[in-house]
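With one protein chain held back, the other chains of the complex are shown just where they sit.
Labels run A and B following the written order; every chain starts at residue 1.
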Amino acid sequence: MVVIIDQELCTGCGECVEACPFEALSLENDKAQVNDACTLCGACADICPTGAITVPEVERAADDRAAGAQGVWVFAEQRQGVMPEVVAELLGQGRRLADELGVELGAVLLGHGLDGKAGELFALGADVVYMADDERLAALNDDIYTQVLARVINEHRPEVLLAGATSLGRSLIPRVATAVATGLTADCTGLAIDPEKRLLLQTRPAFGGNIMATIICPQARPQMATVRPRVMKQGPRQEGRQGRLVQVALNAGDQARTQVLEVVQELEEQVNLTGAEVVVTGGRGLGGPEGFELVRKLATALGGVVGATRGTVDAGWIGHAHQVGQTGRTVSPKLYVALGVSGAVQHMVGMQSSDNIVAVNTDPNAPIFSIAHYGIVGDLYEVVPAMLDRLAELRGQGA
Amino acid sequence: MNIVVCIKQVPDTAHVRLDPETHTLKREGVKSIINPFDLFALEAALRIREQVGGSIIALSMGPPQAAEVIKEAIGYGVDEGLLLSDRAFAGADTWATTAALAAAIGQIKGVDLIVCGKQAVDGDTAQVGPGIAQRLGRPQVAFVKAFREVSDQRLVVERQMDDGFDVVALPLPGLITVVREVGEPRPPSLKGKMRAKKYQVPVKGAAELGLAPEQVGLAGSYTQVVKVFAPQAAGERRRLEGPPQQAGTQVVDLLVDNQIIMLGS
Partner (left out) sequence: MDYFFSEEQVMIRDLCRQIAEERIKPVRAELDEKEQFPSEIMKALAQADLFQIIIPEQYGGLGGGCLENCIAVEELSRACCGVSTSYAASFLGAYPILLFGSEEQKEKYLPLIGSGEQYCAFALTESASGSDAGSIQTEARRDGDSYVLSGSKQWITNGGQAGIYTVVAITDRSKGARGATAFIVEAGDPGFTVGKKERKLGIRASATAELIFSDCRIPADRVLGKEGLGFVVAMRTFDKSRPGVGAQAVGLAQGALDEAAAFARVRKQFGKPIITFQAVAHMLADMATEIEAARALVYATARFIDSGAKDISKVSAMAKVFPSDVAMRATTNAVQVFGGHGYMREYPVEKMMRDAKILQIYEGTNQIQRNVIGQELNKEYGRSQ
């Protein structure tokens, strides 16, 4: 199914061709033509100056699950008894969405030895906690986690379920969405409510982050999304806040087929790339592997970790664990410092949601400057020592 | 071991440049390639076949020209390919995509292992692998970074997590998605490429998979794109002019003033 183009009204201006993110439109004989790549996103219809383009209604099988589904839920992931920061962020955002919809905020907690965890979730804004505490849930086995989570969802029918776009979330949640037969939007950076239709507007970067897409799940429930860590704001923490605890018992037959034999936690800095407040990244502009010494110095001075571009990793200057970008880690720290990074698209995808971006590069036309909040055209080997000196000076250690 | 590797044709985003004026993608001359993560899936499958024998089928869904990625996979040394292509598949979200892929795998006899790349670089959802596993009712391990044991009965793998990794045993038949640490993809081989040139890619449509038009493509999708827009430039963007040393000092001052960095003690 594709958009409908009124050939009479089309003036062949080509604006729709430019606007289409899917390369579905082209001009032939001065008229717009559409091909199968069309997803009915409507970007062309919005921009068409003559109103020649209309988006047809897609006929879908009737699905009345929206009726009766109620509540916003957060999947409160934990691993080895530790809940990542994203859980607090999800509860913060979930609280706002729940209040807007006038419904309860629920949290689902699966694991073993979860004493005290429910109180933590109440303090962070949950009204209800659905908790399954069973030794069979001690480690992540996607199949049994899916069985339990899907059963709780089907029983209580929330209208929204949010989970962190963490390794655990992105392994488990797609399976859960399939099990309960609903839509899932990955790695969202924006969530809002359409008050009229009570729909969750899920916004995420698409096509390498160069466009943003807002996605809805009109009929099936719950509306599910994984949410990028460090994007949503945590809510205020209220110690002693009370809520309702619902214990979820496993069935006798619930059994994981996979078996986690060992859990290995690596405490090296690179593993914390995703959660780091500050990332200082070196690119090919460093000139060689020794350039990372300077990167490390600045990272240490800023209390951050070292990132790297694909080019430097491929050249063997630094390990892949440091790589930021599409084939590495996605980061969104408070501060991202790019040193000698030109800004290949596949790199920018992985860091452009950072709160503040500083870029130092000798090439004034480097694409990184198009997203940098603070751009410095110059030699990083002159700029960075000056930054280090200034930091030391301000910290009263003398320059 | 009979292995199915799922691959996807994507635009070569690594070579896409941004237009510095409009900040939009310059798409002209952008090639279509195998999703880079799927090359790791192919490599993993080829290594498993080297260890325990068996055969590999490369499976893809896409427009007719996606037959190219199947041929490429033949060039890397897979035994057979299968393309799911049908106008009805267009516009599928991950739910509708896994409907078609799972149906196709279900029609292949004796599949022991399904290997997917971690995610596709055009969609970045990482949802298709787990979706297929659930539809087929098979156990899964996502984000596999290394193999510790490979046999016809089970795999023992390392699963990459945010704070380290898990060692997980996966009984077969099952599904894995892999990350790049599984090993650098080998180059295609000359014999494979010669075979690929002549290889006729089998194609199946919705009807052959036993799927109704409303189960696949846009019509069979739960999610719907309602708006597409350029990312907003968050905050003000400025160039710090002046000599490099001065700019270095200035940027630290600005970051401190705006409380982006704390001096602490």
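A few remarks follow.
The working rule: contacts are C-beta pairs under 8 Å (C-beta built on N, C-alpha and C of every residue); 3 or more make two chains touch, one makes a residue touch a chain.
Because the structure is a prediction, the values reported are computed rather than measured.
In the complete complex, the residue from B:54, B:188 or B:242 that touches the missing chain is B:188.
Only one of A:30, A:135 or A:314 touches the chain withheld from this view, namely A:314.
Touching the omitted chain from subunit A are residues 287-288, 314-316. Contact between subunit B and the absent chain runs through residues 186-194, 197.
Simple rule for what comes next: only the chains that are shown with their structure count from here on.
Taking each chain's centre as the mean of its C-alpha atoms, subunit A lies 17 Å from subunit B. Put simply, subunit B touches subunit A in their complex at residues 13-14, 16-18, 20, 23-25, 27, 36-37, 63, 87, 90-91, 93-95, 98, 121-131, 133-135, 139-143, 156, 158-171, 174, 180-181, 214, 217-219, 221-231, 233-240, 243-249, 251-256, 258, 260-261, 263-265.
For subunit A in complex with subunit B, the residues that touch the partner chain are 1, 18, 21, 23, 36-43, 58-61, 79, 84, 139-143, 146, 166-168, 170-172, 174-175, 177-179, 181-187, 201, 205-220, 256-266, 271-272, 274-275, 278, 302-303, 310, 320, 326-327, 334-335, 343-346, 348-349, 352, 355-356, 358, 365, 367, 369-379, 382-387, 389-391, 394-395.
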